[in-house]
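Structure incoming, see below.
The full complex has more chains than appear here; those shown keep their coordinates.
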Amino acid sequence: MELTHFDKSGKAVMVDITDKEETKRIAVAKGKIKVNDEVYDAIQKGTSAKGDVLATATIAGIMAAKKTWELIPMCHILKIESCKIDFESDETNKQICCTCTVKTTGKTGAEMEALTGVSTALLTVYDMCKALDKNMEIEQIYLAEKDGGKSGRIVNER
Amino acid sequence: MELTHFDKSGKAVMVDITDKEETKRIAVAKGKIKVNDEVYDAIQKGTSAKGDVLATATIAGIMAAKKTWELIPMCHILKIESCKIDFESDETNKQICCTCTVKTTGKTGAEMEALTGVSTALLTVYDMCKALDKNMEIEQIYLAEKDGGKSGRIVNER
C-alpha cells in the first residue's frame, strides 16, 4: 500500500475524491492534558463560580474543527454537520480528558476535523492555565472511533 | 496565584499587555507521533526519493504558528520573527519527534505559537499517513524551553 497524498513521482497532491460517494460519516478523537494540582483545582472551580476554562476550550475546539482544511494542507473542505467537545476530569492523574465528535455527510472522513478539534481545545486549556503551570503536557491524541466511508467502522481502544 | 485569563467576576478576557515592555523572546516546544512500521518506513523513504511527509508537515507547522492568535481565543497577535520546525526519527520506538522553535520581539511570549506549530505539524503527519495506519497517536506535546519576558528562562526536561 502507498501513501495516498503523493502522486507517482512523489509530489504532494490532494487525494482525488471526485468519484467517491457522499455518505454519512462520524469521527471521534480523544486526547488529554496533564496539569499540576493548582491548575486542576482552578479548572474544577472554573466550571462553577469563576471563569470557565473548559467553556472557552470547547468553543475554540469547535471553531478549529471547522477550519481544519485551512490548517492541514491536503485536507478537503468539509461541511461539518455536528461538532461536540466533551471534557472529563481524571482526579487521580490530574488529567483533563477531551473528546471531540464530528459528523458530516461527505466524500471523505472527518477524522482530521475531530483530531484538530481535540488538539486546539487542549492547546486552549494550556494557554489559559500557563500562568499557573509551566510544565503541562498534552498527551495521547488519537482517533477513538470512525464510521462511514469505504474503510467502515474502526474502533481504537486505549 | 490566579488564572490570568479571567477578570474578577470570572469572565474570559485577553490579558492586558499594554504596559509590558517589548523584549526578545524564544520558545521551543516538542511533541511526537507514534506510528506503525509501514508508516515509519514510508516517512524515511519520503525524505529521500518519493514524496516528503515531513516537508509538508514543516510548512503546515510554520503556517499554523503564524495563525495561533486566530485559533486560541485569548492569544494576542504576535509578529513571529523566526519559526523553525525540526524532525527526528526514533527508530526503536517508531516515533517521529518534532521540535518547533519560535522567536519574536514582543510584549508576550511565543509558547503558544511553538506548541501550535508542533501540534499542527504532527496532525499533518497524521493526515498524510492515515491510509497506512488507523491507530497512530500524538504524544507528549510540551514546552521544552522558553526565554525572555518577566518569568525568565524556563527549561522543562523529559
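A and B label the chains in the order they appear, each numbered from 1.
Note that in this section contacts are C-beta pairs under 8 Å (C-beta built on N, C-alpha and C of every residue); 3 or more make two chains touch, one makes a residue touch a chain.
Since the structure is predicted, the reported quantities are computational estimates derived from the model, not experimental observations.
Colleague: Taking the 2 visible copies as a start, how many copies are in the full assembly?
Modeller: 6
The working rule: only the chains that are shown with their structure count from here on.
Colleague: Quick check: superposing chain A onto chain B on C-alpha atoms, how many degrees is the rotation, to the nearest 5?
Modeller: The two chains, chain A and chain B, differ by a rotation of 180 degrees.
Colleague: If you average the CA atoms of chain A and of chain B, how many Å lie between those two points?
Modeller: 15
Colleague: Which stretch or stretches of chain B touch chain A in the complex?
Modeller: Residues in contact with chain A: 1-7, 10-12, 31, 38, 42, 46, 49-53, 55-56, 59-60, 63-64, 67, 70-75, 111-112, 115-116, 119-120, 123-124, 126-132, 134-143, 146, 151, 154, 156.
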